[in-house]
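In what follows, a single structure is set out as structure tokens and then discussed.
A single protein chain has been removed from this complex, and every other one stays in its place.
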Amino acid sequence: MSKHRGFTIVTVVLALLSIAEILYFWLMPTVEPWLPPEGGHPGDQVDWLFRFMASAAALLYTFVVGYVIYFAIAFRRRRGDSPDALGPNIHDNPKLEAAWTIVPTLFVVLLSVLSIKIWYVLQVQPANGLVVESIGRQWYFTFRYPDVNGEVTSEMHLPVNVPVTLNVTSADVIHSFWVPDMRLKADMIPGMINTIRFTPTRIGRYKIICTEFCGTGHSTMDKQVMVVEPVAQYEVWYRGWQVHNAQVSNAIPTVSSGAISLTGGSASAGQALFAQKCTACHALGPFSQRIVGPGLLGVLHDPTHPNLVDGDPATPPNVAKILQNGYTGSFGHMPDEAENGLSSKDIANLVAYLNTLKVK
Amino acid sequence: MSVIAEHGGLAEHIHPEPQGFIRKYIFSLDHKIIGIQYIITAFVFFVLAGCLAEIIRIQLMHANGGFITPDTYDEVYSIHGSAMVWLVIIPMLTGGFGNLVMPVQIGARDVAFPWLNMISFWIFPVSGLMLFSSFLMGAPVAGWTEYPPMSLQGAAGTSMWCAAIFLVGVSSTLTGINFLVTMLKMRAPGMTYTRMPLFCWGQFATAPLLMIATTALAAALAALFMERQFGVPFYDPTKGGSPVLWQHMFWFYSHPAVYIMILPAFGIMSEVISVFSRKPIFGYRLIAFSSAAIALAGFMVWAHHMFTSGIAPYMQLPFMVITFIIAVPTGVKIFSWIATLWEGKIHLTSSMLFALGFLVLFTFGGISGVFLAAIPFDLHVHGTYFIPAHLHFVLVGGSLMGIFSGIYYWFPKMTGRYMSEFWGRVHFVLFMIGFLGTFLPMHWLGAEGMPRRVATYDPQFQGVNQFESIFSFIMTLAILIFFINALYSIRNGKKAGHNPWGARTLEWQIPSPMPYYNFKHIPSVFGLPYDFTEPLPYAHLEEELTDSPVPVGSH
Amino acid sequence: MNGLEIEHIVAVVLGVIVVCVALFALRNDWKTPGLDNQVFKIMLGLLALGGVLAALTGAGFIGKS
Partner (left out) sequence: MAVVSIPGGGEVDQLYAETRALRLQGFLLFLVSDIVLFSSFIFAYLYLRNSGQGWPPPGVTRPAIALGAVNAAILFGSGATMHYALENFKHGKFMRYAAFMISTIILGVLFLSGQGFEYYTLYVHDHVSWSGSGIFGASFFTLTGMHGFHVFCGIWYLTILLLQSVHGVYDKNKYFGLTAGTLYWHFVDVIWVVLFSIFYLV
């Protein structure tokens, strides 16, 4: 025993440390140091699983790291040892090996049971729930509510304590719908509908984040929020959209529309904007001088200029349309106004500037 | 010689040593040269991909980015990931260390098909150049996973990416076939499967993965290429294809691929920990069989990458449970290595330090892997920074630590000289600090709400990201020290004898650097490779270190 | 003389050197028998082809400049 007194002491210390960690993970009032504040059911279940796994992990990891460091120090070759000194000739220890095969296996079985139980909670359809759809687009989310025509384009409002079934899909590439506070996520896959079910229980505004790479603007696809509010306020918001969208068709629109007024564009403001927003991809050179997109010198004055990517001739309104809607297709990708951060006024300025460019 | 006249089989069949620079060092058939070629080439790509990593970290110093445009950023991390996985870790661990050590460890003169080995190697730098040249035509942007439909819309470089990865996959497949035949057929007399060194067991479990999984990836890539270039609908949902199909095919390869990347590193760990603890490896059989178990189970868990992708709910459960089960053999290995340390006479050399670092970091990565396997928790952290954190803990903290450990360990065998121990320790300390500072906070970032693959992010995370970037520079500095140390030591390192670590596997019983034929006489094996108290378990090694003439074969 | 031109000249020179070396080695080994040697010759041939491509690209005959 005295030979391995150090080992006993270290084991006791590690055990105490592990107990402290386990107590910490079970007794901390909220999981907020580790996860964002929880906003609903079944987020509470996920948090419970997190506490369970974190405490088991802390136990295991404390012992692994503790023993590795302790062994490396305690059993290092001492200055006095002969260079050929050998450790004891231990090949195996069937009991020990059986123990560390069987105990983790039992733990894995336990973890499987717990995970499956919580997984089952995630699959259960809430009764009398609200069914909402969300459609991922490059690079924003839209929402469809029962008995609201068309799409809700800004925030997503939900009544508190009402079970929600959310069906998600995509209109272009794969997106992902994630609300960290609800602990839930579903990929938005074109041609497929995925479903998540939850019940928001805390009033608040929660970020909706896209977690699947979806193109240039992926980084900016975290600007919309899910607003959880009392039922009365939700009703007001809901009626507002019903009225707002009363005339809207129910078909899923593919591009935003509405022509931009080009009068009053300032070429000098456009020039500054061009240097800021456009030169990364477009040269001030002939059409053939390609960086990412074609060169734009004289785009509006060159009779030999080919048609625009969408097939329209290069006229100021058509160029404005591309600036507004962007373009994605066989020629590549051009960001739209939202992603470039262009207002209608900016677009008018840019077109005015492009109009001043003439081929020498 | 009489030996040849009596046997005349493959073991005694020796080609004359090639003459001329091209035959010796460029289109060499010698497994040792090819192994070193792999290692050097992979390190070159490692430097390139590492520069890309630093570009990523510089961009993320500010919440609004600004260092490069979002599109360039997407290209940078896509190529960083692809290059690190396919051009660095896989070739280094299989083609590099596998070629360098495995044939000698089993007592063979070369791999089964040296010419195939040469072809495998030369495909690899070509495909690497193709991968990096995709920057010239607009590199792929959708990450190393290249999920369609995003990858269908990517610039022309995405097709180049497909071709490059396809080629490197061909190289892997050929290497897998070659290694498997070598280990099945060319072991020295007496070298039974349960006497093979554990590094060979790592390679033995990896070779079928290379052979089978990589071919599945080739199919997925070919389909993506055809869809992009000829419009053949496989993945495009508007034409009836399915984006989820790609995910199935891709992960059917890429999950076994993570075991391709870690099993040889496990093998290196077993060698290094046993040798520097001056003790037999604890639980040889359990370690060997758990390698095989991991390789087998690795084929049955691919859909755990797709829990959010909407596969049928009841399909998810078996994948979750089998993924949990993989934790058991992995844990068994970790526990066995720790038990090997027990009461050893541990030499804290650079190689051993990296092995201990491996235990600490890889265990963390393994545990976060169990977190990710639990569907309810995975639904929260999937696609966030938790994923890069986890994968860097297993691939850098696991595979790359294994690679460093292996380089320090086998450097005397490659060159006949030691690397500097002092700078090796500096490398270790700086690398650990830099690594933990860079990747540990990423777990928290992901759980708190930072998605991966973003060029700009929520300003509330800026402080943590700056912290990570600064530590990533420390990590870069550590790697720089390593390279300088290695390059300097090739010519100026302290001379090492044929067996500087007192190891007992076969590669250490022949001169350093290893002679062309490996063995003058094929040894016979009658014991385990880790019995330090017993006499050497090999016969016919008497003449290896003397100057007696090499037997010349008939051919 | 700008960087691009230097690059092109270097490509041509190196390409020609590689082609010469490869063809020379190929001529030396032309008659060697056996699978290993056949593969070696194929590799030399591919190396020569690569050198030709590099030289042609550098000289501006193929590829966009």
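First chain written, first letter: the chains are A, B and C, and each begins at residue 1.
The working rule: contacts are C-beta pairs under 8 Å (C-beta built on N, C-alpha and C of every residue); 3 or more make two chains touch, one makes a residue touch a chain.
Note that this is a predicted model, so its numbers are computed, not measured.
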Touching partners, among the displayed chains, of the absent chain: B
Candidates B:I123, B:L198, B:A223 or B:A486 - the one touching the absent chain: B:A223
Residue in contact with the excluded chain [from B:W161, B:F234 or B:F377]: B:F234
Which residue of B:M137, B:V181, B:V360 or B:V464 touches the chain not shown here: B:V181
Option touching the unshown chain, where B:H248, B:H521 or B:H540 are the choices: B:H248
Chain B, residues in touch with the chain not shown (by the definition above): 5-10, 13, 112-113, 116, 173, 176-178, 180-181, 184-186, 211-212, 214-216, 218-220, 223, 226-227, 230-234, 239-242, 245, 248-249, 252
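Quick note on the criterion: only the chains that are shown with their structure count from here on.
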Centroid spacing, where centroids are CA-atom means, of chain A and chain C in whole angstrom: 48
Chain B and chain C: spacing of chain centres that average the CA atoms, whole Å: 32
Chain C residues touching chain B - in the complex, by the definition given at the top: 21, 25, 34-36, 39-40, 43-44, 46
Residues of chain A that touch chain B when the two form their complex: 34-36, 42, 45-46, 49-50, 53, 57, 60-61, 64-65, 67-68, 71-72, 75-77, 81, 84-93, 96-97, 100-101, 104-105, 108, 111-112, 115-116, 118-119, 122-123, 172-174, 176, 178, 180, 183-187, 189-194, 196, 207, 209-220, 222, 280, 292, 328-329, 332-333
Residue ranges of chain B touching chain C (in the complex, touch as defined): 15, 20, 22-23, 27, 29, 114-115, 118-119, 122, 555
